[in-house]
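Read the structure below first, then the notes.
Showing just some of the chains, left in place.
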Amino acid sequence: MKKLINDPRAVVNESVEGFGIAHADLVTVHPEPLFITRKDAPVQGKVGLVSGGGSGHEPLHAGFVGRGMLDAAVPGAVFTSPTPDQIIPATAAVDGGAGVLHIVKNYTGDVLNFETAAEMAEADGISVRSVLVNDDVAVEDSLYTAGRRGVGGTVLVERIAGAAAERGDDLDAVTSIAQRVIDGVRSMGVALAACTVPHAGVPSFELAEDEIEIGIGIHGEPGRHRIAMEDADGITQRLLDPIVADLSLTSGDRTIIMVNGMGGTPASELYIVFRKVAQLLGDLGVSIDRSLVGNYITALEMQGASLTILRADDEMLDLWDAPVHTAALRWGA
Amino acid sequence: MSVADATGPLDAAWAVRWMRGTAQVVAENRALLIDLDRAIGDADHGENLDRGFGAVLLKLDGDAPETPAAVLKLVAMTLMSTVGGAAGPLYGTAFLRAATSLGDTGTVDPAGVAGMIAAARDGIVARGKAEVGDKTMVDAWTPASEAAETAAQAGATAPEVLAAAANAAHAGAVATEPLIARKGRASYLGERSAGHQDPGAVSTALILQAAAEAAGGEVA
């Protein structure tokens, strides 16, 4: 394992420390217990948005803390959800009196830790709501799984709910728009090569030179199945089809698209995927109204990509366009 | 596995020995647990528990709780605030419920041991909603609880009850191998989750083994 790190156990702390120095104009890093808030938190009268989860997905979540997006990010150890004793003070720190929304990715660990934290914060007199992002169509949402995972859709939820909070929506309204985004967003990912968790020291799985994993998540776990390597257009089709089917996308639908790199894939390849997505959606008569192409929710240095599609309405598009000023997403501000 | 040297009543000192023993066995099996989790999860279970029980050791060096319940409650709070992931809240709840079941007793008797394990198991099920056969730590806790209950009713000593539980947990962990996961991260893999033991079930067996060994119980 070769990484630009010092002690594997210090990776998260040192990285967040560096992040805090680089973006001192935007965020405050609270070291013990570890969480990150926007500089001007709490914003009085504004609903606070808190998200978090295991580290290793940067820029998610700390990179999305700032005006028009998250008020706080709570990073756990690499691929390990944070603990309530981080989430509770983060929640308190961003409560401007209008309550706090927890944006939780649907993993057992995240759910349980945020659940406990929400209960305790409520006991401390803070109104807390939670939404559960579960956009990964690679996982069947059934009694026989932990439900669909939360992956790329999280970025879109954070952006749109963040804009709603910024314009002054109350906790109910912010929760409801967040849930509407969750209901309309789906994702699917592919890995060409695994990542290596620092404390594990070996790649999370092994792929032969001619194999890829389809339906991977963001934790270096193997995907749903392994197939022979294909070209970018073929792989893109495999990512797109189940999303289109799940969302029943049809002619006239408007969308926000994210082609996301898993950390080790060059931007040039992501644009090749995006090109094919545009062709395929164009063939279906589905319009791409906004898009992101880049590394937004990663799995360390994994090679691969994910596709996220949100069926968008006017309000979502308006909120999307509202000013956002974070380390990793910025416009209009 | 070996007979531990320690013997005596299941008092606060036993509980402390249990936790120190757990920290040691978890550290020793850190890589194994990471590897099991790497196969069907996200390669962090060993690291998470090692971090958590490492923190427990530090806590125990400071505090000296006076009842077994007080020890377990300290452990519960420490795990909740240091482990994270699924295992943090689940083990946290387990130790919290176990502590509650013990009340303020100074020494745990055989029925108390069985009750403590049942409470821990029920806490995990309450939080995680897994059933037996879902390929989770419940598949170790459930047979452990049943074996403890049976042994206690058959008149076994407290160390013997713990040993029965540990043995059953080990068997339960081994038996998760062919299962297809239906809860937790491994469930994303569908049929590909078969053929590997569940890391949480294995760590459960290690924890109960440490409990028995701390009591001088003989673990097969």
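Letters A and B mark the chains as written, and numbering starts fresh at 1 in each.
Definition applied: a residue touches a chain if its C-beta (ideal position, glycine included) is under 8 Å from a C-beta of that chain, and two chains touch if they have at least 3 such contacts.
It should be emphasised that the depicted structure is a prediction, and the values quoted were computed from it without experimental measurement.
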{"item": "Whole-assembly formula, with each chain kind represented once in the display", "value": "A x2, B x2"}
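The rule is short, and it goes like this: only the chains that are shown with their structure count from here on.
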{"item": "Inter-chain centre distance, chain A versus chain B - centres from mean C-alpha coordinates, in Å", "value": "33"}
{"item": "Chain B to chain A touching residues, read off their complex", "value": "34, 38, 40-44, 47-48, 51, 80-90, 127-128, 182-185, 187-190, 192"}
{"item": "Chain B-touching residues of chain A, taken from the complex the two chains share", "value": "9, 33, 54, 76-85, 107-109, 112-113, 115-116, 138-140, 143-146, 149, 197, 199-200, 202, 204-205, 217, 219-222, 224-225"}
